[in-house]
Each structure stands twice: as structure tokens, then as C-alpha cells.
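Take this structure, written in C-alpha cells, and hold onto it; I'll ask about it next.
A single protein chain has been omitted; all remaining protein chains appear in their positions.
Chain lettering (A, B and C) follows the sequence in which the chains are written, and residue indices restart at 1 in each chain.
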Amino acid sequence: MNAPTNDGTQDVSKRWLSEKPYLDSNELIINMGPQHPATHGVLRVILKLDGERVLGTECVIGYLHRGVEKIAENRTYAMFNPYVDRMDYVAAVSNGLGYCEAVEKLLNVEAPPRAKYIRVILTELNRIASHQLWLGTHALDIGAMTPLFYTFRDREEILKIFERYCGARLTTHAFRIGGCQYETYAGFEKDVKKFLTFVAPKIDEYEALLTTNRIWMERTKNVGVISAADAIALGVTGPVLRASGVKWDLRKAQPYAAYSDFDFEIPVGTKGDTYDRYLVRMAEMRQSLGIIEQAVNVIPEGPIMAKVPKVIKPPVGEIYHSIEAPKGELGYFIVSDGSTQPYRLRVRPPSFVNLQALDIMVRGLLVADVVAVIGTIDIVLGEVDR
Amino acid sequence: MVPITTFHYLVVAAALFVLGVIGVLTRRNVVIVLMSIELILNAVNLNLVAFSRMWGNLNGQVFSIFITVDAAAEAAAGLGILIAFFRNKETINVDEIDLLKW
Amino acid sequence: MNPVVNSALNTTIDPGMAPVATPFFFYLLAGLAIAGGVFVITRRNSVHSALALIVTLLSVAGLYLMLYAPFVAATQIIVYAGGIMVLFLFVIMLVNIERVSKERRFNRIWPAGVSAACALMALFVFAFVKGKALFPDRLMTLRESSNTQEIATMLYGERGKMGQYTFGQYTFTFEIASLLLLVAILGAVIMTKKKM
Partner (left out) sequence: MLNFVMSYLGSTVTPGQAGNQFWALIYVLIIFAGVSVAVVAMNWIERKALAHFQIRLGPMRVGPHGLLQPIADALKLMLKEDIIPAEADQFVFWVAPLIGLLAAFAVYTVIPFGPSQAVSDMNIGILFMLGVSSLGALGIVVAGWASNSHYPLIGALRSTAQMVSYEVAMGLAVVSAVLMTSLNSTGTGTLSMIGIVQAQQQQGIWFIFKFFPLGLLAFVIFAIAMIAETNRAPFDMAEAESELTAGYHTEYSGLRWSLFMLAEYAAMIAVSSIAVTLWLGGWMRPFPNLLQAPAWQFTFSLFPGLTFLGLAAIAGFGTARMPAHSFFRIQRIGLGVFASLLGSIALLLLLIAVAGRSADTSIAARFSEGIDYVYWFVLKVAIFMYLFIWYRATWPRYRFDQLMRVGWKVLLPISLGVLIATAIVGVIIS
């Protein structure tokens, strides 16, 4: 009785009318307002309730809109790089990777292999950190207090490595157009290896706490189900898509950076409910550990910066380049008019697109589940509003 | 102070009974009417237990428990009707409930 | 079943320290019960009258304890105060329309109601005055003792008598009572169910 079996795309105009509740019970329109502990930032969800059951939702966003894309139009390519970290502040490194690779594609410059390997290691570390933050807040929303502290303690180790490498913990600004800014510090490989051995048993701890926890299963199984067809129709990407059974991961489908050199599987779910998404993300964390392990032993020697002119003036033209961010497909569409500043820069943020699926997933559930579903889509409002 | 006799308990029960009857007859709010009926049943219970104490056997007490059971059933059914009625007519005034079928 | 008079009743029992049913406590509880009853009828806000009813129920439970009927007192607290009153408060909150508290509390023909009640009261008084002679004096005065346990066994025989009564002689009534409850539950559920 969860998501209604609709045929492909949904005609928005008929959506509210088709929901004629039996016996004119007074429907309740309540705001899960911008200031709500469970909306991961300033998201306002208007819930149309019949008693406790959700009839429909309407997401109101824009509270965190900073006009990043407009600013890009009067910043040079190098100057815009730090802005990119502020969009999905939880996975800043992969934002930076996406942007730098897009501009390199525009300049058709190739980053040197050493830079590629460093980029892969840092991005995968960032994916684990992002998933850990997701797990902590998601479990807290459903009521389990302890995982939050476990995940944040382990995330601290990753942030330490980022800090030693590029001076910043969250908005790292670690990459430059054409490669990496900094050479890896002396104990980089040792730290990463130490981290790998440290975090592997910790992930088992999270699993021990939650995976076979009856109440956790009860709260997440068959909640917020989205079928593969709906997911594809709405353009949902990332773990949410993979949990519905679609095996699509840009790191395998359109390999970028040095991902083609490593072998790792793509975890895929079956039913597309909150529990599957939980399993998919936990498996992804383990895969990332595998990738880092393979990468850290064979970082090639050589320069870390390609030959890039001091003032970057890409040729006239436009490109679209997308990478697999922790939340889904993060794409950059850049139109260059030959000058030092992009004519138009459009970002395709995964959270913004995934948020559309909230209405389908939540239809027919209870208010308590809305909180769980928002948690499982893993949205970051900085990226949704840009 | 004269020692307490069964008569005292009968007077208290009678007083409660009369209060209940007044409540039923004069109040317009159905919930209060149902509460007054509870008052009446309570008065009856008190009488039964008083007499059971006087005659020294348990019949009165056992019967008072059955009356409590009946009061519970009556309250449940009465409030059920009230909610069903309120959902249709938005009023719980005794005067306005004058239709057998709505 | 003619009421067998318990012969032990007549022997005077040493009242011991302080008998349970001291007149002070009796008048206190009786006063509370009647005052609660009055408040139930007069209060404008139905939650206040519900609270007043709870006060009445608990004081009547106290009276039962004075009449050495602990089981009835406990049932009263559990079923009445704990169960039915929660039900009442639930319904008052669900049916919470502001308009009710603004309206007139008493219907227009309240004098007729009150006069009928007075007639009833007169009837009771008449019955009590006339009937006083029927009850033998020695039965009316209630023996008291400090130890509730001892007097209860004296009155009703050893423990467990309550069980024998309820399930012994009154089994048939007991089954009817359970049937009544079943019917009430079904009725309440069907009436309040929104969607079939």
C-alpha cells in the first residue's frame, strides 16, 4: 500500500485530486518547517496528512540558495574552485574532483598518473566520511543514539588525514585544475594504511549494532520503497538508485581519474526500501576501503601537476562531465566563451534530483517514516539549494 | 460521635444517586450525562457493598463487581455512539440529537 | 437465597488500637464524594468535571475499604479510575470543540429536572424514616477492629472465599458479564471505525 502503482511519469495536476479520502475527515496540512531536527538542514516539507497517514508532500527549498552558479560567471576558473567545496560540504573533495576534471576536459589536459591516484584515494576517503555522517544522523533520526558517536569518532581519523594533507578538514580545496596542489606529506601512505586497519573492524561495529537489530529492521524494512522504473523516471542516482536494483555506478560505467585501474564491485539492492539503501551504503564503504588499499600501495612517482597555463582561457565550447559523488551523479556543465571566466556553469547536484523521490517514497507512510525517508535519501541542503 | 452504621452509607449513596439524576436531567453535554450515569451506578455499588457488610456475606460485593463490568461496557458503547455522532453532526448537545437515523 | 446472619457478628471484638472506619475518615470521604458529585454536574469545562468524577471514584473506593471490601476497592480503582476515566478523557479531547464550553450548560427545562430529583429525594427520606424500624438495631451498628485482615476473615470466612463466590455460585452471571463486555467492544469498534 506504499507507493501507488502509477504508470511511469506522474501527471502533477491530477496528483492532489486523485487522493479523495473517504468520509470528509479533516485533512491536516502541517509544515515540517525549516527549523526541524530531522530535515538535515533548512528544508521545509509541507505534509498533507489524513490523521497520521501522509497523503502527499511538497518540498519547499531555497533557504540556503547562495547563487553559486551566477557567481561563477564572474570568477575565473581557478578562483571558483573553493566555491565548489561549499556546495556539498560533507563530500567537498569529490565536488572539487568533479569541477577540476570538467575544466581539464575543457582544456583537454590530462592530469598526471600520480595526481590521479592521490585524487582517487582522497575521494574514496571522503566517500567513507560522507557515508559515516549519513549513518550517524540517519540512526539518530530513527532513535538509535549510539551509532552517531561511533561514526563521528571514526570520521575524525579521516578528517585528520585531510587536515595534514591540505590544511582544511571539511572544505578541503585539495585539487587544482590540472592535478593536485600539494605533494603528499611524509607519512601519508603510513597514515592511510593505519586508518584502513583502524576502520575495518569499526564498520563491523556499526553492522553489529544495527543490521540484525529487530527494531531497526522493523523501522526500515518496506519503508520508502521506490521501484527501479520510478527511480529512473525521476533521474535518481547513487545508492538510492542502486538499492532499487539498477546496477549503475559512474566509476564503472564512465571511469574517470584512475578508477579503471582498480577492481571493485557495485553493491546493488533488490526491493529499494530503506533497509536496502542502508545495506548498499554499508557495502559501498567496504568497497571504498578495498579501492584505497589497492591504490595506496602503488602510487606512481612523477609530477603532480600537468602543464597548465598560468591564466586559464579554455577554447570556446561546452562540456558536461559527471563523477560518482557519495550521494549520486554530480555533473558539471560548463559553457566557455573563450574568456577567463565561464559564460555559464551549471551543476547537476545528486541531492537535488534525489529529493524529488521523497514524494513517491513517502506516500501512504506515517509521519515518523517521513523522517526516516529524508534520512535515507541522504540529502545535503547546501547542494540542493546551491 | 455516634458510631458509623449502615444507615450512614445508605444516605451517602442516596445523595450520589440524586446528584447523578440531576446531572442526567439538566445537563446538555452528552459526555457529562454519561458521567452522571457513572455516578448513579457508583451509588448503587456503594449500597450493595454496605448491605453486604451488614449481612456479613459476599453476595453484595460480587454483584457490585458485575455492576462495574456493566458500567465499563456502557461507557464504551456510549462513547462509541458519541464519537460516531460527533463526526457527522459536529455537536454533542443532547437537544440536537433528535434523529434516529443520520 | 436468604441472607444467613453471621452469628459471629454479635460477639463484641476488642476494637484494638484505632478502628479503621473512624467517623472522621468516613465523613471526610463521604464529603469528598458528594462534593465531587456536585462538581461533576456544575462544571462548565468537561475536563474539570472528569477530574471531579475521579475524586468521587477514589473517595468511594476509600469507603469500600472501610466496609472491608478491599477487592471491590481495587477493582474500582483499576476499572473505574484507571480505565473508564481515561476513556472519558480521551473522548473529551477528541471531541474538543470550543463552542461547547461557551454554550448554556443547562437545558431550558432544568427546573423540571431538579424538581423531579427533589421528589426522588423525598421518596428516599420517606423510605429511610419508615424503613428504619425494619432493620434490627444490632445489625445496623458495624463492628470495628484495627486489623482489617482479622475482621475480614471473621466476616467472610477464610481467604479465597471471594473466588469461590465469583466462580462458584455466580459462574453463570460471570459468563453473561463477559458476553456483555464482548458486545460492548464490538459495538464501540464498529461505530468509531472510520474506513471500513
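FYI, contacts are C-beta pairs under 8 Å (C-beta built on N, C-alpha and C of every residue); 3 or more make two chains touch, one makes a residue touch a chain.
What you see is a predicted model, and the numbers here were worked out from it, not measured in a lab.
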{"item": "Shown chains touched by the chain that is not drawn here", "value": "A, C"}
{"item": "Chain not shown: contacting residue from A:I158, A:V371 or A:V384", "value": "A:V371"}
{"item": "Residue of C:A74, C:I109, C:L123 or C:L182 in touch with the missing chain, whole complex considered", "value": "C:A74"}
{"item": "Identified contact with the non-displayed chain, of A:T76, A:N213 or A:Q341", "value": "A:N213"}
{"item": "Of A:V42, A:I121, A:A144 or A:V240, the residue in touch with the unshown chain", "value": "A:A144"}
{"item": "Chain C, residues in touch with the chain not shown (by the definition above)", "value": "16-18, 45, 47-48, 51, 54, 70-71, 73-75, 77-78, 81-83, 85-86, 89-90, 92-93, 146-149, 152, 158-160"}
{"item": "Those residues of chain A which, in the complete complex, touch the missing chain", "value": "37-38, 52, 139, 141-146, 148-150, 153, 209-210, 213, 215-216, 218-219, 366-369, 371"}
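Convention: only the chains that are shown with their structure count from here on.
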{"item": "Where chain A and chain B are represented by their mean Cα positions, the distance between them in whole Å", "value": "64"}
{"item": "Centroid distance [mean C-alpha coordinates] between chain C and chain B, Å", "value": "9"}
{"item": "Of all residues in chain A, the ones touching two or more other chains", "value": "23"}
{"item": "Chain C, residues touching no fewer than two other chains", "value": "194"}
{"item": "Complex contacts: residues of chain C adjacent to chain B", "value": "1, 3-6, 8-9, 21, 23-24, 26, 30, 33-34, 37-38, 40-41, 46, 49-50, 53, 56-57, 60, 63-64, 66-69, 71-72, 75-76, 79-80, 83-84, 87-88, 91-92, 94-95, 97, 100, 103-107, 110, 112-114, 116-117, 120-121, 124, 128, 132, 135, 139-142, 144, 155-156, 161-162, 165-166, 170, 173-174, 177, 180-181, 183-185, 187-192, 194"}
{"item": "Touching residues (chain side chain B, partner chain C) in the complex", "value": "1-12, 14-23, 25-29, 31-32, 34-36, 38-39, 42, 45-46, 49-50, 52-59, 61-66, 68-77, 79-84, 86-87, 90-95"}
